[in-house]
Structures are given as structure tokens and as C-alpha cells.
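What you see is the complex with one protein chain gone and the rest in place.
Up next, chain A:
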């Protein structure tokens, strides 16, 4: 390569000056034949069960072909939005309670029935919190194909060593805190509990157990200036301060799940979806177990579940609705339960899921359903979730006072909610 001349330098510099381009490219025509349904999902682990269920739907409906499209979660929502703008949205797609409202509010989805008439599509067979989460302005857009709750996972070996009674359904916050202190063994590098800044599987649960809230029920106001909310966060951060929880930095670097898996953590709040991962760890298979979370002022667990929703642009609306209901229905529930990855949404089908890991009290996850709270959300949830990620870690790491951090967070979140109300 010769010494670059001035021209070459100029040319290369010009080529490298990139302004990230935003223009979306609309492709052509959706799907192939008139009887093909495109179904989009993101979880590799659930893919085999989904294929199996789709095959059964095909055999029950001759001439129908289901084409499954697996899109990695990182691009899932951007891709769906772009496809919707370009008119190439799939017929049926997985939705999460967090994003469902965005698609519903912008009129991208086809209702399955009116919300009042939801019983006609079998809504009574699903966790009520999640049926409600897929309703929007008097219409029912989806039913949960699965759901998750959070449990108190613990390591019996560490409990035995410290001589502490195993946790059970009678536990309250103070039992949790006292046990965490006793279980902490600085020399062995063992902590009692992970006060993690993780929304669904930690601080959201504490907030609702303390009768606080993240977002007001009308979804117009932040709950971070609510004293109960602040109190719950303080309870957690105090566990870091007194040493019974690993520090923020330790949790960020290693993750509470891996600390638990390596026997460095006696108790942790983790979702039902962690079951297959923990089952692969010999230590936990032998010494691990799970029970319901400790009771605060009241009982609560954050729940989330995926829904099957139909896009407005489908060419076969009736068939697509039938398929969406089938993929949330009883038979699909049974197939999912056998696969053992998620708890199926259809009542009664979870039995096979419980049987996948008989060594643990998995029933605890199902016992929590009556007081489950849907994952806090609004139309544009990601906007204020970003605020949480900006302000809360400062409090968790001790760089900022809890009161100041939550006040700043409440202001930023309220601003986002006002903006949301303006644009929607």
C-alpha cells in the first residue's frame, strides 16, 4: 500500500462520515398463499414446543400452513414495528404485557372478542391479572399462552450450616432480613440474600408487597414519590448496607443467579422461568428449593405472560384468530408443560410442568397466582424504564441518597408519562 495521498484521505473520510440512517424499507407482499399464517416469536427454548403445537393445528385444519419466524428478542420489537409500518406484519405474533399496549393503542391489532364477552373465548381459564393485561379499551386482544411468578429460592446446605430454619409460607419481611443476616458468612464469601436492582424478580415485588406502586393504576403518574415505594427500596438497600446482600457492583459483575448457582448466595428471588437453568446445576438439584416470597404489608408477586395477538393486516382474520386462541389453548398448554420451559397459561395444564422437577416445591409459583400483580406498564413503558436504569443504580450503589434518586426518578417518569399522553 502506497502512502495515502490527500485525495484518498479525503475520500475515505467522507465515506466514514455516517449519519445513522433511519429510513425504514417496506418490503413487498405479506406471506405466500392465502392459507399460510405467519407466526412470529422470539424464544429459542420454546421453539420446539411451538412447532409441535403448530403442527397439530395444521393437522386439525387441512390446507393451512403455519410458517414460524424466530426473531431474536433484541430486534423483535423494532422488527415488528418496522414490518407494521411497511405493511408486512405477521398474521399472529407473541406479545408481552409490556409492549402490548403500544401496539393496541396505535391500532395495529385485531380484537379477539369484546372484553365483556371474553368468557366466550374461555378467559375464565387463565390468570385474571393477565387476561386484564391483554384488554384495551373494552376489547380483548389476546390470552396468555404462559405466565411466570417469582419465588424465594434457597440453598438448604447453607441453611443447615448456619442452623437456620428453611423458609416457608409463614415468612414475613423481618424473617427474611433476620435469616439473611444469620446466613451471611463473610469469610466463606457467602451472602444471605441478593438485594438486586432487578425489576420483575426483585424490587417491583417488594414495592407492591409494601402497598406501594411503580405506576398509578390509571397509568398517568409515577409511584416513585410514594412513601411506601421509597420504604420498600430502602428496605432492600439496607440489606446491602448491613452486608447481608452482595454489593451492587458484585451483583452487576456476576449476576445473582450465578452467585446462587455457585453456592455463594443462600436466598434469592428468581422467576419460575429459571427452573430449567437451575435444574441443570447439580448443587441446586440436590440442595436447592423454592417457596413463596416473604409477606410484607401484604402478599404480591409480579407476573408477566406472553399473549398471542393477531395483526390487523392479516388476510385471514378468522383463521388467524382461531390459531391465536389455539396457541393459547389447552392442547398447546399441555405441549408447553411437557417441554418444561414455562408455566402454561391454561388452568390445569401446569401439572406436567410441576412434574418436570419433582425435587422442588414448584407448586409455590402457582400458589402465588391469586395475588399476582401484572408487570407495571403503560403505552411507552420503555421510556420510563430507562429512567429507572438512570437514577436507581445511583442509589443502589450508594452514590446518591435514596430520597433524592427516587424524587428525580419520579420527575423524569412523570415527564415521560405526560409526553406519552400527548402523543397517544
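Methods note: contacts are C-beta pairs under 8 Å (C-beta built on N, C-alpha and C of every residue); 3 or more make two chains touch, one makes a residue touch a chain; residues count from 1.
As a convention for this text, contacts and distances are computed from a predicted model.
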{"item": "From \"Cytochrome bo(3) ubiquinol oxidase subunit 3\", \"Sugar ABC transporter permease\", \"Peptidoglycan glycosyltransferase MrdB\" or \"FAD-dependent tricarballylate dehydrogenase TcuA\", the hidden chain's UniProt protein name", "value": "\"Sugar ABC transporter permease\""}
{"item": "Options A:96, A:155 or A:198, residue touching the unrepresented chain", "value": "A:198"}
{"item": "Options A:40, A:380 or A:406, residue touching the unrepresented chain", "value": "A:380"}
{"item": "From A:45, A:277 or A:390, residue that would touch the chain that is not displayed", "value": "A:390"}
{"item": "Contacting the left-out chain in the complete assembly, out of A:40, A:108, A:184 or A:349", "value": "A:108"}
{"item": "Absent-chain interface as seen on chain A, which is shown", "value": "1-6, 8-10, 12-13, 16-24, 78, 81, 84-85, 102, 106, 108, 196-198, 248-250, 252-255, 380, 382-383, 386, 388-390, 392-394, 396-397, 399, 416, 423"}
